[in-house]
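This structure is in structure tokens; I'll ask about it shortly.
Note that one protein chain is taken out, while the other chains of the complex remain in position.
Then we have chain A:
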Amino acid sequence: MGVGGFVAARGSDSESSNQQEGLILLLDVGPSMHNVLPEVEKLCSMLIQKKLIYRKFDEVGIVIFGTEDTDNELTMEVGGYEHVVVLRNIKVVDGDTVESLQKLPRGTVSGDYLDAIVVGMDMMIKKYQSTNKGKKHICLITDARNPIKGPYEGTKEDQVITIAVQMAAHGVRMKTIVVRGRLSEDADRRIVDENDRLLHLFSEKTSAKTVYVENSTSLLGALKTRNISPVTIFRGDLEISPKLKIKVWVYKKTSEEKFPSLKKYSDKAPPTDKYATHEVKVDYEYKSVEDPGKVVPPHQRIKGYRYGPQVVPISSVEWDAFKFKPEKGVKLLCFTDASNILRHYYIKDVNIFIAEPSNVRATIAVSALGRAMKELNKVAIVRCVWRQGQGNVVLGVLTPNLSENDKIPDSFFFNVLPFAEDVREFQFPSFSSYPASLQPSEQQQKAADNLVMMLDLAPPGKEEALLPDFTPNPILERFYHYLELKSKQPDAAVPSLDRTLKRITEPDPQLFSESKSVIESFCQSFEVKKNPKLKKSTRRFLREKPSGSDDEGGYGDASNALAIKSDEIKLLVKVDKIGDSTPIQDFEAMMSRRDSPDWVAKAIKDMENKICNIVENCRGGDNFHKALECLVALRKGCILEQEPKQFNEFLHHLFRLSQEKNLGSFWEFLASKDITLISKSEAIDSEVTDDEARKFLVKREPKLE
């Protein structure tokens, strides 16, 4: 859970001043943390930035530890607590808070997180005494790989328990983010284990939570940076039958965080007006179509719905009288096999059903049903009307969400399912009905298997990469970053995504280089090429492609240039004649030029000349091949452009030519390669039947024996 999740205030989504929260950031800046401090800086400034927009009255203090210096009240009062610096006392957030978090000092000694917690608690107690229960948070970010000092008396465990009891008594909640894995590989196992145990002790004894992150991307996502007090959507009965009702509360489990709602800006106010709001009001007026000067007042407006070509007016009174008015309530329809509900049928964001808090029986009932559903692999289908007066029912599926933490009750996830009207029954061809040429061969399938297996984002024993719960929204991150830049420099350019955020939008270079051989063998197993039939109107599709490669540090874009790319370049330089080196590509490029209708005719003419040229200057079998390739391309082009006559005449011409020039062997070569006339079935304008087309070569073949 993020700091935001700790909010105890219930009952409304508002973020008003009387719900202000106190937060102390305890940041480890010791040497072992230096490589992740840039991310820590970003994470914390994002948190403060969002507070500046959404919760302007929250109070924040910053404590860093692992510094050379010492600066805190406890050290002056009782001594000790060295290398802990209070960077900022608890006070209402302001722009300076962001500033100071963006350039955290780099420490020189190994930090003691327990000292920092005590200093933080001391600040908390001095500031709030016992008020603001549940609205006081401590957030600790450390790698917890350095030993903490032993106490003067008792064990470290005793010390932790004492502090935890204090926390619980004062209603202070703590969240710890421990940076591990790739980011601190050479840590001392024994010390790390001890620290993990001690941190775990906190979560046993008080409202504390520890999360471990293994890379900088998930560090950025480890803290919920936006505070939203959850509100229930529904409180009431989950009705299994009229005889059995379980008290539940329903909340949103996921909900998309949007951009802050920006306001439209008006520059009309004189620059001297200091109190100008610069806001813009948008006014809607409804005017009669016939008489645009006439404004129709709101009470004279009526809603209309289309019925065939006409519009049926329905007044709100009629509407109220006839509309569907279901009773509030959540009713079970049935249980069914989980396999009957495919994952892609979930059509909205997700809700969660929890048993009414502190209702023991309801908690057990939910737990029993959830656990039995899990065991039997079943789900429940429910019909929900959240509020009285809601105009519709919602059908959905309950799936068990079992908890392994004994402080967290079992619950259900709720996903909305579509109605019959919401499903569009489009038919698609079956893959098995495709011709063999579109089916992967055994070798190709193997290459695909390897790719799917090896390009693994959730390798056993390691942190799952890009886990949604730990992945920040790169676009929002960029927006807030840009907002901060603009506050200093109004004409700042939009920042590009940094390396950490690119791990979300682009492949991880490390993973891809580890799987290099698998990827290469996959790419070599398959061939893709641009469809030569492609018309100009659809070209945009490929043109967009190179835009990716101009991105700095883009992964692997330069390697393995594809056929598509070389074609692409040709297209861009606008081929206007058929050269010697790549006649076929030149021909195709010319055929697909659409800036003038003449290009097709010119391309065909040029190609014919080229072929005649090659044939006439024939000095061996090699050129036969070249002529054949050109002829094949020409034939294909003529079919595509529906110019069968051109080709058929040319083939006749070529026959005469080969006879005149005594090139019977060329003709024989063509016959062996099954070059035929273009028949009616290939191009409708052709006057040649299939049969005639096939016989053409055979019939004309000069007999050499």
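Things worth noting here:
Criterion: a residue touches a chain if its C-beta (ideal position, glycine included) is under 8 Å from a C-beta of that chain, and two chains touch if they have at least 3 such contacts; residues count from 1.
In the analysis below, contacts and distances are computed from a predicted model.
This complex has a chain not shown, and the name its UniProt record holds, of "Light-mediated development protein DET1", "Ubiquitin-conjugating enzyme E2 T", "ATP-dependent DNA helicase 2 subunit KU70" or "Trafficking protein particle complex subunit", is "ATP-dependent DNA helicase 2 subunit KU70".
Only one of A:I64, A:V179, A:A222 or A:L663 touches the chain withheld from this view, namely A:A222.
Of the candidate positions A:Q20, A:N89, A:Q102 or A:S367, contact with the hidden chain is made by A:S367. Contact with the chain not shown here comes from a single listed residue; of A:D112, A:D143, A:E214 or A:D508, that residue is A:D508. Across A:E356, A:D498, A:E616 or A:E668, the residue that sits in touch with the chain not pictured is A:E356.
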